[in-house]
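Yeah, one chain of the complex is gone here, protein chain that is, but the others are all in their spots.
Chain lettering (A and B) follows the sequence in which the chains are written, and residue indices restart at 1 in each chain.
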Amino acid sequence: MVRLIEVSRRFGATVAVDRISLELARGAFLTILGPSGCGKTTLLRMIAGFIAPSAGEIVVHGRPVADLPPWKRSIGMVFQRLALFPHLTAFGNVAYPLQMRGFPRDGIADRVARYLRLVRLEGLGGRRPHELSGGQQQRVAIARALVFEPDLLLLDEPLAALDKKLREDMQLEFRRIQQELGVTTINVTHDQREALVMSDRVLVMDQGRLQQAGTPEETYARPANRFVAGFIGLTNFLPAEVVDRGPGATRLRIGALEITLPGATARPAAGPIEVALRAERIRLLAPDEAAEITVAGTIAAAVFEGDRVVYEVGVPALGPQTLKLYDLDPLGHGRRRPGEPVRLGWLARDLLTFTP
Amino acid sequence: MALALSRRAVLATGTAMALAPWPRSVLAQDKPAELIVRAWGGVWVESLENGVSRPFTERTGIPVRHDLTEDNEIRPKIWAAVDQGRAPPIHVNWDTSTNATKSALRGVTEDLGDLANLADMLPAARPAGFDGVPLINMYSYVYVLAYRDEAFPDGPPDSWQIMLDPRFKGRVALYDDGIGFHPSAQIAGGGKFEDIPDNMEPAWEFIRKLKAQNPLLGEDPDFTSWFQNGEIDVACTILSNARAAKQSGIAVSWTVPKEGAKVDTDGMWIPKGLPENELFWAKEYVNFAMSQEAQQAWTSGLGLPGLRPGLTPPEDLVGDPAYPSSPEDFARLISVPTRILVEHESDWFQKFNEIMQG
Partner (left out) sequence: MSRSPGLRVLDALEGVRATLWPRPLAPLTPWAFLVPALLLTGLLVAALVPLADASLRQLDRATFRLDESWSLANYAAVLARPVYGVMALRTLGGALIVTAVTLLLAFPYAWLMVRTARPALRRLLLISLFLPFFIGQVVRAYGWLVVLGQQGLANSLLAALGLPPLTILYTFPGVLVGLVQYMLPFAVLMLAPALTAVPEEVELASAGLGATPLRTLWRVVLPLARPGLVAAGVVVFTLTLTDFAMPEIMGGGTNDFIASAVYDAFFQLGDPGLGGAIAILMTAVGSLAVGAVLALFGLGTLGYVEERR
């Protein structure tokens, strides 16, 4: 188990990491998600031991590690630019941590071969990094980080520089290897898709602070605040007002529209609030189709993305703002043109409310 | 020599003109833009400027420029120029008599036998062993035993042996080729003057012992600054350098030890290959340097006895054995014939280096 207790890091007057706590079960895959500059890489480097925390405690498998230098921790790390040793072969790179950590000499070759096989690089051990493709270099880096069977694996956005196709392949590959070995892993990324695809748990950070921690599904379905709702998924935000708070339901006014929220939804305080509505929850209604909430609007813009069309629709009843939504079957029916009148529908429970 | 003779024959026509003191016609017509005289730096070039060059310019209107290239470095340049038939880089070379003689032997020097003031100089001004006068010796100087007064509270040292005293380890200085010291070392090492150059072993033995003293080796200005910075206590150097240190307020004295001290001369010569008018004025410069007026001012500045009779010695050097004026003074000094120096001094330098660098 990995535990962080109130870990902070200040650089001069700025607080890069502000009292982050987390717990991660053995064998779990956690992704720290956030925009660049949110403090996630600093947090990762503190866990690795490259940066000392200003305050707080880091415990890996029951052992406090804050006072240990990196070479005395049992933590494997894959760097953003991989940081392979250019003067060593793939074999030499993977053997390096075993040599440094005093593994018995005669076992090293077998162990390295096993890990090269694990990352599907059989027969390429004799090549130098510059003789390998980008994906192959990724595999060397991960084999090198895992070969000494560390307590913890850290991934510092190693996939960020890859093109989309290769990145998505490698995401699955990393997950496969991680699950095969059962190694506890902390991944850092600004790519929401990567976080949702790979992780058991997601931790969202912004400006050094923890925003939300939970499973990918929880994080997506029930964002804890406006930042998380905006960072993950394509989300429409609309200003609204609470007009009545009954015992079982809350009445909201959004522009000219009044909506009753069922009691199951979190109940906002009275006064001005903000409601969020994910793009994929809005349906483009057929002429005679009914929905719990319907509004009339006009297509303002349409962007074809192959597997879907993203529409922007002006809805006078909601105010000047347009709503973004998807049509996930763009080839099944005709494309709507800008200026065309449409009807939109959604469920009241899809509306998320945030107090500003 | 055949070359020198024919050269003299060619110049014979110009002789009559040169003997007359600067006839108006020549003054007006053939003046070069400047004369370049090679000199040593420090107190040396200062006294030449004051004693010879400035008065010469005042009389003739010809500016004199001093070239401070080392004497050893200018020599190959002049030799190469004469060999290739180019104009030499300087008009007058102020040089050690030994080096000047080497150039004379090579045949790159003009004959100066027709200079009027030469007749008034002591016989030692004429180099021995030549038919003509390929160079003129101007003054003599002594390689004295110079010492810091403070290091000798019980009175001045009287022997070169003092250099071997353990308390002067690392505080003894010589010229970097040992020049001026070889004959003194021969006597101090128990050898005989007559054995120079055939058996110099006593000199080398003495220098080997001296090497164990970790001596400092340098050139003229080094001695002055070493005395000023308290780096050394005793040195074998030309009187002028020790006197310069003393005049700057350092308590430095000098002596001629009982074994004697080497006396030598410096001279001037003119390289071959100058245009006729420049040669004429270069000769006039050398001639002027021998005049009573120039000799007096120049050699007093240096603190060295000029080779012209009737000069008044500087006040601080009257009666100084290192400023020889009487036959008794000269008897205490060691004078090695230039012929021997020319032939053997290079070997002595090499031998000295061999001991010092070993």
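As a working rule, a residue touches a chain if its C-beta (ideal position, glycine included) is under 8 Å from a C-beta of that chain, and two chains touch if they have at least 3 such contacts.
On a predicted model such as this, the values are computed, not experimentally measured, just so you know.
Note that the absent chain touches A, B when the full complex is taken as a whole.
Among A:Gly34, A:Pro53 or A:Pro97, only A:Pro97 touches the chain left out of the display. The chain omitted from view is touched by exactly one of B:Asp30, B:Glu70 or B:Asp316, namely B:Glu70. Touching residues on chain B toward the chain that is not drawn are 70, 72-73, 75-76, 79, 102-103, 105-107, 170, 174, 176-177, 211, 214-218, 229-231, 343, 346, 349-350, 353-354, 356-358.
Across the interface with the omitted chain, chain A contributes residues 48-50, 69-71, 73, 75-77, 79-81, 83-87, 96-97, 100-101, 128-130, 144-145, 148.
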